[in-house]
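The complex appears here minus one protein chain, its other protein chains still in place.
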Amino acid sequence: MSFAEYAKRNSLGIAGIAVLVAGAAIAAVAMDLPFWEIVTIGFVERSLQAATPIALTAIGGLYAEKSGVFNIGVEGFMIFGAATAATMMWIISGGSPGQSDVWLAILASVLVSLVFAVLFAVLLIRYEADQIVAGLALWFIGLGFGPFMAVLVWESRNSPSLESINDLTVPVLADIPVLGPIFFDTSPLVMVTAVLAVAAWKFLNDTKYGYWIQAAGENPEALDTAGIDVTRVRYAAVIFSGVMAGLGGAVLLAQAGSFTGTGETMVGGRGWIGIVAYLFGNYNPIGAAVAALVFGGLDMLQIQLQTVGINVPNRLVNLFPYAGVILVLTVWGSTQTPSAVGEPYESEE
Amino acid sequence: LGGDGGDGGSESTTNIAIVSSPAGFDDNAFNDLAVDGLETAQEEYDIEINQVEETEQSNYQSTQSTLAESSDYDLIVLVSYNHTEALTQNAAEYPDQNWMLINAHVDEPNVAGYTWANHEMSYLAGVLGGTMTTEELSHEGNSNDPSNAHIGFVGGVDGSLINAFERSYVAGAEWVNSDVTVDVGYIGDYSDTDTAASIASSQYDNGADIVYHAAAAAGQGVFESAQENDRFAIGVDADQSVTLEEFQDVIIGSAVKYINEGTQEVASAVAEGDFESVTGANTLGLDEEGVDLVIGQAFEGEMPDVVSQNIQDAKDGITSGDIEVPCSASGCN
Amino acid sequence: MLRASVVERLAIATASTALALLIGVTIVAAAGYDPVQFLVSLINGAVGGESAIARTLRFSTLFILTGVAVAVAFRAGVFNIGVQGQFVVGGIATVMSIIWTAPLLPEGTVGGAGLILIGFVAGTFAGGVYGALPGALKAYADANVIITTIMLNFIATGVVGWLVQNPFRGEGNAAPNTERIPEYVSFPSVVFDSSGFSVIGLAIALATVAVIYVVMERSRFGYDMVTSGYQESAATYSGVSAKRTVVLTMTLSGMVAGIAGAVFAVMIQGYYTDPSGIGTYGFDAIAVSLLAANNPLGIVPAGLLFGGLESAGSHIGIYTDVPVQLIDGVIGLVILFVAVPELFRMAAVRTGLGGDR
Partner (left out) sequence: MEGITKRFGDVVANDDVDFTLEKGSIHALLGENGSGKTTLMSVLYGLYEKNAGTVHIDGEPKTFESPRDAMDAGVGMIHQHFQLVETMTVLQNIILGHEPSDNGFVDTATARWDIEDICSRYDFHVDEFLDTKIRDLDLGARQRVEIVKSLYRGADILILDEPTAVLTPQEISDLLDLMGELADAGHSLIFITHKLGEALGAADEITVLRDGAAIGTVDAAETSETELARMMVGREIQFDRPPRESPEGDAVLDVEQLHARGSRGLEQVSGVDLTVQEGEILGVAGVQGNGQTELVEALTGLRDVESGSVRLNGEEITDTNRRQRIDAGIAYIPEDRTTEGLVQDYTLVRNALLGNQTVDPFVDNGLIDWETVHDHAGDIIREYDVQPPNERSEAKSLSGGNQQKFIVGREIEHDPDVMIASHPTRGVDIGSIEFIHDRLLELREAGMAILVVSSKLDEIRKLSDRIVVMYEGEFAGAVDPVETTEEELGMLMAGHDAGTDDGDSEPSGGVHS
């Protein structure tokens, strides 16, 4: 695929990065910032970490929408993912979790998300739920029952401190200057996510299941007459999206090391950003991961700015991703939304 | 004097309702402390507590009046200044109802307004940070870097209330060491632990070795980050080296305010049928021993003497008025 | 779904609520609380006594208005998820316009009425503009409305949150609140003597419903709007400009949301504060509208139902030790089941309770 075409396909993601870089450059020049105090290795590491939960969620949501189902319930799934991971970690370890428990907790949380995802998929596909309302409902349910789980376990919506994931240091490689610490002495979850993104991309474009998912979203009837069960394909995709969002939540928890269920909960809108991310990436898993990195980077950037004493009204700066989305959608026009999204499909008979 | 309310429960029982701040209970901060105090009072008197969690400010008006209307309660405790607007109306509307408002005051005879001098305790936190950043200290693998005077602050929402914590903390640090650097960062809410951790990490990276937080529940992230970076932190509101003992290895101290004692005082007064004694605006600062700075339980005795020395001097200065602490108990305007 | 009969709608509403409550009660019991007490206080909270009813009607008023706002857009095939944001923008505009113009007008009832009028105009206008924005972006840049409106919700909350914290914060307020609007700027309390609810507010809501109903069902503009909602190409063929229609639809929808914001500001709050603390009316409204099959008339009962639930919620929060989160969760469940009429239709067909297919 020529770069031109690639660029065309992922204009949103690229545009996003362009906007970011340009903005940063202008800012840097405008008020000669201590550039290297802002862009530190730690900053890059934290950006990558901040990006992982968003990227995972985005990749899942992307699959669902590609298959023709708009799953805007991912925020809810993330909350459940985080809450179950926390409670599971506590229960498995009997109150004193260690590294192994973190992994077990993530696993357990994924399994629980799987159950929820199946139920949700049945409502969306079998019972043709209104996807927008059902998704919003799932968000509310998450905001309610997520913290409630914590209440049941700790009589408080906030968990005590649990275990957070340790960095994985790859011997030798980790000693490479700059790149070493960033890529080979960091949370294994970052690496896992990177691998997942590439795998998801390959799967979508080069396997028959990938073809089916795309067809299910663009022209389900065509897939049906080709003898493939559209419903099954969509079930798979929606369930996958739920699981990925759950995983995203679990990963977020594994990084934070404790659950907070007050306010908007510790997830605090990352699910929504996830949706935005795959739109930016224009339905390309890698693009979505990159977009997630852009948002994670933005968030960490405004933190860096605060740290070096550049006073930004953070309530406003935090809005940048949202404004950015609107800007890019406006300048680069519509995303290539699959044409059958939101339409339940009933095959004849 | 709350007499009218007595009819809920038997004569002797004192019924108290407490309405949360938007942050809700379980904030490891003033909501929980306020309840704490009531529970302490419970040990002494026959008190029934009804915890009402309301996180939408737009509902305070009706929640308050519903509680007052029922006239079941001898005292209604309202946590945080978010209740002020609503109470301004209800206090007048229900003149026979006893109210306690935390962190603000409404000028009515039936209101006991309690404010704690956040600025004073934060000033002391600043003194602690400003002193220790240039001292040798290492504890269970955590250590700070005496070579540079550099500390940090992580706030919840960037608004007048938390600004008071920030400015006074900075002032305190500068009082000790005029050329100290203080990194400041705000989360944007009180629940995003992960972002809190990122901010702290960013500050530790930047050279800070002690970070003070005023971010309620999200503050845990700061301690997580301290452990990760083998640095230190300062807790807030309660002695967090006790309430979150899993972090006692990094919490060198906490700026504490005895909200619990405030609510206990009022609860007891009501139980005694002597609410008048507590009505009006009560600002509890160092003088009233309403706020203080305590050393983390793992660090008692490990601190160089200069610490306790400086803190004592600062306290004297503040009470005597020689030290001018910026902002006020209710915030920074 | 748009053609579902009234009876069927009512059945679905009842069924979904019942099912959600059933699950809720089960959880309540499982978590070791008293389910009976829970149900009792649920009823009491919604309709037990004057103040409960007033509270229910207060919430209903907002749900009806925001619900209609959603219905207008959805009927025209424009997925305006941004009612929450338009509601917020309308609210702040109302409060600030009143505060700024108050000094210029005489105090007392007359001035009060005048200021209310000004406030409502400002709120409606602001809501309309904030709705028109994504409409224009859709029409002229083909930007997905669902996404832009969701984004604009976050932006409204963030910016207004910052405004009330900084430039708009009232003199001497520590809390992020604007000044209070003058005492005399408020609805007279007819029938119900309850702060936070006035029959006038409800009347405004019902009037809005009536107007919107006529516009949608009997006016040419409504026909154009709905037609391009069903089939844009056909609308274009019949001489309707699709772009213009999207913008107008979103404007109208935003204006209704703005009215909701104004009612909230004048009737309930009396000042403005950080929007992250004023509830998610604009989101719940989507469920309200859906429950009513996006039919303006159906919004009224649907709004009452949600008002009742919300009201019961706060009552339970006050009088039982059942955690609030649980109640939020249950309301979430109701919304979820509302989104799945098929579930109940099929169930009905199975159990022979009727229902087509």
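Letters are used for the chains, namely A, B and C, taken in the order the chains are written, and counting of residues starts over at 1 for each.
We take it that contacts are C-beta pairs under 8 Å (C-beta built on N, C-alpha and C of every residue); 3 or more make two chains touch, one makes a residue touch a chain.
Treat the numbers as computed from the prediction; the structure is a model and nothing was measured.
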Which of the visible chains would the unseen chain be in contact with across the whole complex?
A, C
Touching the absent chain when the full complex is considered, from A:Gln99, A:Asn166 or A:Thr207
A:Thr207
Contact with the hidden chain (one of C:Ser60, C:Thr124, C:Asn144 or C:Thr227):
C:Thr227
Contacts from subunit A to the absent chain lie at residues 202, 206-208, 211-212, 214-215, 218-219, 221-228, 336, 338-339, 348-349
Residues belonging to subunit C that touch the chain removed from view
2, 218-221, 223-224, 227, 230-231, 233-234, 236-241
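Just so it is clear, only the chains that are shown with their structure count from here on.
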Contact tally winner between A-B and A-C is A-C
What's the chain with its C-alpha centre farthest out from subunit A?
B
Per the C-alpha centroid definition, the whole-Å distance linking subunit A and subunit B comes out as 35
Between subunit C and subunit A, distance of the C-alpha-averaged centres to the nearest whole Å:
30
Return the residues of subunit A touching two or more other chains; collapse runs of consecutive numbers into ranges.
157, 261, 264, 313, 315, 318
Residues of subunit C engaged with two or more neighbouring chains
165, 276, 323
Spell out the part of subunit B that touches subunit C in their complex, as residue ranges.
17, 22, 24, 50-59, 61-63, 65-67, 69, 81-82, 84-85, 88-90, 93, 103-104, 157-161, 189, 330-331, 333
Please output the residues of subunit B touching subunit A within their complex, sorted ascending.
23-28, 55, 152, 157-158, 183-195, 197-199, 201-203, 205-206, 216-218, 220-221, 223-224, 228, 244, 246-247
Going by the contact rule set out above, which residues of subunit A touch subunit C in the complex?
70, 123, 127-130, 132-134, 136-148, 151-152, 157, 261, 264, 269, 272, 275-276, 279, 313, 315-316, 318-319, 322-323, 325-326, 329-331, 333-335, 337
